[in-house]
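I am attaching a structure below and will ask some questions about it afterwards.
Here the complex is missing a single protein chain, while all its other protein chains stay put.
Per-chain residue numbering starts at 1, and chain names A, B and C are given in the order in which the chains are listed.
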Amino acid sequence: MNKPTDDLRTRLRDIIFGTDTPAGRIFDIALLVLIIGSVINLMLISVAAIEMRVGTLLHGLEWLFTLFFSIEYITRIYVARRRWAYIRSFYGLIDLVSILPLYLALILPSAHYFVAVRVLRVMRIFRVLKLVRYANDANVLTRSLRHAQRKMQIFLGVLALITTVLGAVMYVVEGPAQGFTSIPRSMYWAVVTITTVGYGDIAPGTAIGQTIAGVAIMLGYALLAVTGGIITAELTNEIRNERQRRQCPHCERSGHEVDAHYCKFCGGDLNHDDEPPDDEEQAASRDKLD
Amino acid sequence: MNKPTDDLRTRLRDIIFGTDTPAGRIFDIALLVLIIGSVINLMLISVAAIEMRVGTLLHGLEWLFTLFFSIEYITRIYVARRRWAYIRSFYGLIDLVSILPLYLALILPSAHYFVAVRVLRVMRIFRVLKLVRYANDANVLTRSLRHAQRKMQIFLGVLALITTVLGAVMYVVEGPAQGFTSIPRSMYWAVVTITTVGYGDIAPGTAIGQTIAGVAIMLGYALLAVTGGIITAELTNEIRNERQRRQCPHCERSGHEVDAHYCKFCGGDLNHDDEPPDDEEQAASRDKLD
Amino acid sequence: MNKPTDDLRTRLRDIIFGTDTPAGRIFDIALLVLIIGSVINLMLISVAAIEMRVGTLLHGLEWLFTLFFSIEYITRIYVARRRWAYIRSFYGLIDLVSILPLYLALILPSAHYFVAVRVLRVMRIFRVLKLVRYANDANVLTRSLRHAQRKMQIFLGVLALITTVLGAVMYVVEGPAQGFTSIPRSMYWAVVTITTVGYGDIAPGTAIGQTIAGVAIMLGYALLAVTGGIITAELTNEIRNERQRRQCPHCERSGHEVDAHYCKFCGGDLNHDDEPPDDEEQAASRDKLD
Partner (left out) sequence: MNKPTDDLRTRLRDIIFGTDTPAGRIFDIALLVLIIGSVINLMLISVAAIEMRVGTLLHGLEWLFTLFFSIEYITRIYVARRRWAYIRSFYGLIDLVSILPLYLALILPSAHYFVAVRVLRVMRIFRVLKLVRYANDANVLTRSLRHAQRKMQIFLGVLALITTVLGAVMYVVEGPAQGFTSIPRSMYWAVVTITTVGYGDIAPGTAIGQTIAGVAIMLGYALLAVTGGIITAELTNEIRNERQRRQCPHCERSGHEVDAHYCKFCGGDLNHDDEPPDDEEQAASRDKLD
């Protein structure tokens, strides 16, 4: 590549990924305002009473938002070190989903593909996920969540087993008269019950059904409370151990936070992360998330 | 200021802020009784059946309560070291809101501004927040809450993202026939569902909707349970570290409670807080909250 | 007192309080069966369909149960070291409430005091609380609960404040048309909502009401989740500290469980509790609860 283009890319990269430069900060805030504004705009469009009165204005605004997000998307591809990697990444897909539906709606004859149009209309709201880019402070949480992924799967597995068995039992005990018309529907009831949501659209009506439901609710509640307690207890000890295990390579003192970059005693680099950034994704995440 | 006035202010200050003097203790208990009594009074007034029978008595009592709180408010301004700071403080605003609505109701012609009158009538119940002054024992909790503020924001952020996406999806899947008439209304359903409140006023009716709702409820439930576990685990280690980090400057032993004032081993002052009180707010909070 | 009576009292005491003697063990199991049996009996009596068919049998059984519990009550008074203390204690009151209603029902002309009779009939079910005597294994829990009493009060205080303010706000916003007919009723809705019970008998119907409710639910949910996390975190560190603080007076090693009686390293007595039992209450609790 020739120099000036390179220069433009570097400057654009500074604006898009920079959090310390004035231009970068303005871009960040402007993007934040536009995302939230456009999501609120989509919400308002979905309210029939509002859409009827100021629909033209709101739809116009939606076009403006989409235009901006389109420019943003193209710029992000342009400045990306590894273009294809960005396009296929979570952020790339979200950026695409934020703009694509409106263009597709132009092509599709709306009268014929009613469902498709409706889906496209709402897919645009997924642009709210662009906000995940701002979650740099949630870092510890997301890292902990990835750490606790296995535990969450077990939790979900226990939940799924209870749901299937309880749903099947209640399908037999209560039957179609009380709304338990099929096992999937009974399982829907079981999910709504065991998670303590309890809509009441389906509820046991017979004495036996209420007895079984009552006992199952109590057992499930206690089981999930204790399971939650075990997961919390395990996490507490793991986080504690992880902290104690982290040792500064310079002063050899331990007890550093999971997301600390520098030793809190001698200020030395805890990670020895001196490799040059060779991946746009990684660089972006370092700029935005670390 | 001249001596006698100064003397009066000091004595009044003793009564209002003192918790060790007999006058101060009597004032505290009297105020407590009056706050609770006046809140119960407002509740009773709102019950139509009771208001019809003994309304005159209750409205009379309300005037008495307001009179007392007015005297209290004026006195608090009078004795305040920094009057303007008190008036703009949380406590100052609550004290004002406790009395203002009744006086405003006199001025406003009730027939014309019906909504305003109703709002004013209920704003008076905010005087229940005067009780926060008595929460000196909740100190550790409030301090921990301020500490955990960042975590609560993340929790709320995760909740808001889930709510928006789930609400939009269900708006498309279920549609107006099942009560999902707009995205905001679908988001209301999503909040009610994900937090496991589950009124049942809006509930998925189609098979696809119930399947999506069932899976979303399970995922959301597991996610929030594990997120709660992570927050608890982090807090456990942070509180533990904070305690270990706190070292007595006299005997150099650590392990003191977060809200301890004196070393539990040698009795030395842990805070070296010898500055003279220069702010009424600070003094008040020291008298009442520490 | 003369010897033979003393001997009888000692033997009866062995039966009632002893957990190691065969007679004591048989008494414990028999009492357990009788309590559970009589509670189930009362439940069955309350079911109209069952009462109509086998009412005579069930009422006869109830008289037998009451007779046994009466003999037990009199014997407990007889063997008590401090009779008056037993009668006024929690267990004494429960034992009395288990038998009194049936006798009172004989005296009261049932036709005239319908409500009183109904209350008496159900008060008998409080004999289920006799089971608390068997909760010797729950010792750590109850001790912890007493320890965490302050925290629970704070939790309840926060809950009460939120409920009052939210109830008042929704009373103004929604009004009688949606079922928010008075502040107490709105507060009932607020309790049902904030604790995530969510019956749906009262639910916000207007757009503003649903928005406020949605935001309040999310904030309340996050606040209570984090408050629960803080309480758990505090308890974890307190239990840990308490254990570390407990030191064996013989071998001076620490780390003993909160409810340990003997050092787990040298077997020495951790409590030095050599005082003679001078109180029946204390003796009873030592026999049954320790």
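Here is the rule we use: contacts are C-beta pairs under 8 Å (C-beta built on N, C-alpha and C of every residue); 3 or more make two chains touch, one makes a residue touch a chain.
Owing to the predicted nature of the structure, the values given are computational and were not obtained by experimental measurement.
Shown as candidates are A:A116, A:A135 or A:A168; the residue that touches the absent chain is A:A168. In the full complex, subunit A touches the omitted chain through residues 150-151, 154, 157-158, 161, 164-165, 168-169, 171-172, 181-184, 187, 193, 196-200, 203, 205, 207, 210-211, 213-214, 217-219, 221-223, 225-230, 232-234, 236-237, 240-241.
In the full complex, subunit C touches the hidden chain at residues 39, 42-43, 46-48, 118-119, 121-122, 125-126, 128-129, 131-132, 135, 137-138, 140-141, 144-145, 148, 151-152, 155-156, 159-160, 163, 184-185, 187-188, 191-192, 195-201, 224, 228, 231-232, 235-236, 238-240, 243, 255.
Touch with the hidden chain on the side of subunit B covers residues 196-200, 232, 236.
By definition in this document, only the chains that are shown with their structure count from here on.
Judged by the touch criterion defined above, the protein chains are all mutually in contact, each touching every other. With centres taken as mean C-alpha coordinates, the chain found closest to the middle of all protein C-alpha atoms is B. Two copies of one sequence, subunit B and subunit C, touch each other mainly through non-matching residues, since under half of the numbers at the interface are common to both. Taking the mean of the C-alpha atoms as each chain's centre, subunit A and subunit C sit 43 Å apart. In terms of their C-alpha centroids, the spacing between subunit B and subunit C amounts to 31 Å. The multi-chain contact residues of subunit B, meaning those touching 2 or more other chains, are 151, 184, 187, 196-200, 228, 232, 236, 240.
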